[in-house]
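Excluded from the complex is one protein chain; the other protein chains are retained at their positions.
Showing chain A:
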Amino acid sequence: MISFEFTERDRQLIEEARRQAKLAAKYARDFEDAEDSLLPHAYPEADGCPDVRALLEAFVQETSGHKIINALLYLEDWYGGVPLREHRYSLGNTVLKIAGTAEQYDRWHDRTIAIGLTEPVGGSDPASVRTTARFDPVSRNWIINGEKIFITYAEGCDAVLVLARVLHPDQPQRLSTFIVEKGTPGFNVGPQIRKMGIRWEDTAALSFADCSVPAFNHVDGDLKKTLQSFSESRPVVAAYALGVSRAALDYTWIQLGNAGVEPDYNARLATQPMAAARLLSLEAEWEATWLTVVRAKWIEQREGPGKVESSMAKAMGGMLARRVTQACIDVLGAAGLSAAGPLEKLFRDARIFDIYEGTGEIQRLIIARHILGYSPKELN
């Protein structure tokens, strides 16, 4: 039977996460002029607050499921702006889980593993990767050379999972992934990148100059499987977008309320103030996106990550955050531009969701190929 009702436990976890998000909100702007600082593992207010992720693990049986609720907890983190307790979510770890051997998993699963796909020549097309991993028959090590840009957790991570072109005397050229640990000679992390928004997120370039890594570090899953990790993370990114959009909408409704404009779910659009009518349409889009995110995670819980459903969620979330934050400033007018209020920051932060982890266009390609039955060759 279909149901969209939270369990008691779901509600409790989400409400607690919202409470914590509001505690963290006062730190949200700390990184605006301090982009080189990294997020603390926890803010002082976290003392005495339960760790909602730990509660989720402990009581998962009483929830609507780990994947659904975990995504909704991320929504709450982003509602506050910065997390009260850092819960890193890195694709490098997901790839390790999906494509790594048991020994590799044991070695690194509790470390933060950044993912290094994007290069200066391009991020949307993995085939354009120029970083190489050359097999050295003498040491039996892999020698990594190349450059990655825009890498999340570049500074704070323990290792990076690098997508590289394999050069092996006995093997055809192909793409594969390698774990390069921090401290490996020749592995350098560039300065923090200056970004429009999400300035608290640790983003920098990586360079590899004759970086020698042992054969054990070769995570030799097939590339398809590696890219499958996106199917897990994309709905989570859409959940981030829901969090930022929710914050913008809530703030805007409060401001409109102070000006005497309230949402009326009954009145026709024609008889509502234009601001309210516009926001109602965005509320509708928010709700639609929420459903696609929860549905993607529900499917993942039952049958593993659904590539198309997760692209659908990501496409919706990426566009939602753009539209909502643009409209909220438009509705409130010039007051929305001031850094004394949250909108100008939400507007800048929100723009990333339709870019990283596959742009909106890339999501549409994936969806379109699926519904049309086309290969990447036939539709690109």
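General remarks:
Keep this in mind: contacts are C-beta pairs under 8 Å (C-beta built on N, C-alpha and C of every residue); 3 or more make two chains touch, one makes a residue touch a chain; residues count from 1.
Going forward, contacts and distances are computed from a predicted model.
The listed choices are "Fe-S cluster assembly ATPase SufC", "(Fe-S)-binding protein", "Acyl-CoA dehydrogenase" or "Zn-dependent hydrolase"; the UniProt protein name belonging to the chain that is not shown reads "Acyl-CoA dehydrogenase".
Considering the full assembly, A:V294 is the residue among A:I198, A:V294, A:V324 or A:A350 that touches the omitted chain. From the set A:V162, A:V219, A:V261 or A:M316, the residue in touch with the chain omitted from the display is A:M316, counting the whole complex.
The chain not shown here touches chain A at positions 1-7, 10, 64-65, 68, 265-266, 268-269, 280-281, 283-285, 287-289, 291-292, 294-295, 298-299, 312, 315-316, 361, 364-365, 367-368, 371-372, 374, 378-379.
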